[in-house]
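Starting off with a structure, shown below.
Here's a slice of the assembly, chains where they normally sit.
First chain written, first letter: the chains are A, B and C, and each begins at residue 1.
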Amino acid sequence: MNGAAVTESAMAPDPIAEHDLSEAEYRRAREILGRDPNLTELGIFAAMWSEHCSYKSSKKWLKRLPTEAPWVIQGPGENAGVVDIGDGQVAVFKIESHNHPSFIEPYQGAATGVGGILRDVFTMGARPIASLDCLRFGHPDHPKTRYLVAGVVAGIGGYGNCVGVPTVGGECTFHESYNGNILVNAMTVGLADADRIFRSKAGGAGNPVAYVGSKTGRDGIHGATMASAEFGDAAEEKRPTVQVGDPFTEKLLLEACLELMATDAIIAIQDMGAAGLTSSSFEMAGKGGMGMELDLDRVPRRETGMTPHEIMLSESQERMLMVLRRGREKEARRIFEKWEIDFAIVGRLTDTGRMVVRMNGDVAADLPIAPLADASPEYDRPWTAAAVPEQVKADSVEAPEDLGFDGVLDALRRLLASPDLASKRWVWEQYDYLVRGRTIQRPGGDAAVVRISGSRKALALSADCTPRYCAAFPRTGGAQAVAESWRNLTAAGARPLAITDCMNFGSPERPEIMGQFVECVEGMREACLALDFPVVSGNVSFYNETNGAAVQPTPVVGAVGVIDDIASMTTIALKGDGSALVLVGECRGHLGASLYLREIAGRTNGAPPPVDLEAERRNGDFVRRQISAGHVVSCHDVSDGGLLVAVAEMALASATPTGNMRGALLHLDDDPSPHALAFGEDQGRYVLEVAQDEADALMAAADAAGVPTRRIGRCGGAALTVNGEQTISLAVLRRNHEGWLPSYMAG
Amino acid sequence: MRAAVVIFPGSNRDVDVIDALAAVGGRQPIVVRHRDTELPDTDLIVLPGGFSHGDYLRSGAMAARAPVLSAVSACAKAGVPVLGICNGFQILTEAGLLPGALMANRDLKFVCRDVHLRVERADTPFTGRYAAGQVIRVPVAHHDGNYHSDADTLARIEGEGRVAFRYCTPEGHVKDAANPNGSINGIAGVYNAARNVLGLMPHPEDHVDGAQGCSDGRPMFESLVEHLS
Amino acid sequence: MKARVHITPKPGVLDPQGKAIRDALASLGFDGIDDVRQGKYLELELEESDAKRARAAVESMCARLLANTVIEDYWIELEAGQPESARG
């Protein structure tokens, strides 16, 4: 063991605890090594076996998710998933969380989250073409919420806009369970040629290992700061653990990597994400069953006096590790120099199966790779099943009149102005959702649509989760998240292909939280199987809790579909005058766990709406067929807030540049009650706008396919009218819908 | 039309304008890079949008000092049309080819949305296919688009009819409420004295094709094609 | 009384702007620049005329809003006749 490391460990008060290794894990590390690990090695063990890198609590359950389909080219296990979209092209995508850093420093935390997910995608050889962001904030009245919203949104825009990848969609909701733990999930989708996908499996002893990108600093080094020999007293000042993003360098790194990827110089590539150099080097070598030697003296650094421990664990952003084909170093270097990006050969592959890290002529770490990379711990954590929630009967929920409101339309107005349903324009207008010129469906609809240049094709993208359903009954909530994303793609006329997921939960060490996780996964599994909608990538974020209060279970689903001909894309905006409005799917008036219940009736109890996956599939397939046959003028799925909210959103979306809107005249039955029909959140439903003279045929076709439909009214006027009596002007609805977030943010 | 698109490290709306030029002009533009000291023989030079050098320090500041700007400047003097869009506009002002400066938006946020522009004159290489006073709809996407100049300069460019576009309502009224960034006099774009150099913040190149939801930007490229043929 | 506040990235925190400025200066031929750090500079015109109270107020403004102490350091100078230069 080398001198420096001994000194370091002698100085650390309790290296094991500081590194967050359990006693059992420490014993295991000793067994693997046959000796005590030094400090650097200990840091490596802790990083590789951290929940974040090893998925030790979630592995067992994630394996349950279906990951295969004929169109899946790469499932989970690489930097991003890959699906075939025809014509020799693939979509590459993944979602990732940056929750904790965004709470500490909202701008930089969110910005670097975007940077990380972009790298995951271009590491695979794909050019990023769109991003989405899923945001959950604390209660609007919580003193930190406004500051966090402002910082996170500015950070996402600040990074994505600069790199030049359009941010085309996402979510933004509020709940007190996120007061001390916001969620910031970012998803990126890229485009590549099927025969030019890059992976992280290293091969070929003797091949050089290249480091490219920003210099390494002490950013984001985990654990309490450790006094090191070099830092002594000066290091008393808490070292920064917050990373600062450099989107400009990311843009250059992206262009340089894609340029090098057009050659065949790269054997394997991996971005330096969590646990930086450690995880990237172990993963590449581990996957190839290889060994690796790293010479840390050659790692570009921007600070002096860095220890091997710090260099191995730094999470400085905008960095990549690559294994090159021997002899191609010059060519690679030339490309990175052209783009003014640091390039250094920092090691080589060996066939020893060991990671040997050297610095200052000493061996700083010498570890077997396989036991760390593959044989990481796997826990079967105890979990408890969620209690089955009571059913809330529709006729037990007060009508708006009974609550002192002027009726269904006034409840609608209030719902549209509630934080979760209010327009998120204030958010997305800070994002460049148009850069690259290929966005043909902007934020505000069901799915964003990005055209694939040189073809008639487009990708449809959506990200969804309804945490209040997951909290009420995780299995249903998990299934619902998958179903809703599938429905959003369908509503745009797309063929859903696959999903990526971001599982945001509290501590898995608590059986009830573990239970939420397990049951959400099971629900997702059922939906993925029923809808032929496999999971190709994902991310788990546990420990989202403060003082024992966990976030609502939030399994966010990011979905990708393809539209074969953009001529048959639909949007949610009403278009015709007098055309028929047809509801697809069954209406039961399910109000349990609904927004009506929470925002209007002031209660949060009840079971979430059941998700009938067979009906979901039947209804969605029917809608998609009708869209591609050209029978649908506009289409919107029914989700949060129910039917009346969906129709109102269609009317509001019809606004012309001068502010004119198309209204609708609706008819709602008394069975079970108008407000249950208006605001019930039954699943598997869509509102279609259909030309009057095609409506009967469409409904007959639905009947034949076993799909329930009913006429709910027609387009017309500049207001929403219900049952010929109640009317509300669209201008009023618009003011309420658009007004809440800007006025909230103005403080 | 032989067009050259000048790319700086951090340009990112290069693809948008290259697509637009190719679609309207029928010919793929030539790409020139920031360190190049000479430009190919060309009819039109375009500085695209993006974040050159990250827009660190000031938007467009570092790019404006790049070697290629001397060549752009020489061409501009020789009368070649030069179009700077968004970051390109910022670069042209920083380089002194256009008057004024682009400061942070009034409300200090990035803004991406469609705006309406009043075309101030239709007798330039860039606007021949529009009518003077016509209102068009194109998107903006910027953080620093707040046009500013001192009073004398402003009086001069107004007096010389060098305002190219102003933010306006759909009906053509220049009003604060229609101004996305606080630009003085609602200025969205300006010409140089000879009117062969145009800088503007909005993105006509993102509205050239019906699939993009609107094609009000297309006539700008058609105007150039017509002017140069 | 005028307060001058300087806000700079903490040592060790990446400063992409500073780095880009150094590179740009080098490409303009300005050599011999080892490092550039970019920060913010604020001038506050205060009604307060008592230096002690003014400093306390600005100190609190920095901690609560002006600086992001996770990644930034700040210092305050008061200008009432003669400039001060102590670190806040």
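Operating definition for what follows: contacts are C-beta pairs under 8 Å (C-beta built on N, C-alpha and C of every residue); 3 or more make two chains touch, one makes a residue touch a chain.
What you see is a predicted model, and the numbers here were worked out from it, not measured in a lab.
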item	value
Copies per chain type across the entire complex	A x1, B x1, C x2
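Here is the rule we go by: only the chains that are shown with their structure count from here on.
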item	value
Intercentroid distance (Cα basis), chain C paired with chain B, Å	35
Touching two or more other chains - residue numbers and ranges from chain A	246, 248-249, 340
Chain B, residues touching no fewer than two other chains	53-54, 56
Touch list for chain A against partner chain B, complex	154, 157-158, 161-164, 246-249, 251-252, 339-340, 428-437, 439-440, 442, 451, 453, 566, 657-658
Chain A - residues contacting chain C, complex	104-105, 108, 214, 217-219, 239-240, 242-246, 248-249, 302-303, 316-317, 340
Of all residues in chain B, those that touch chain C in their complex	53-54, 56-57, 61-62, 65
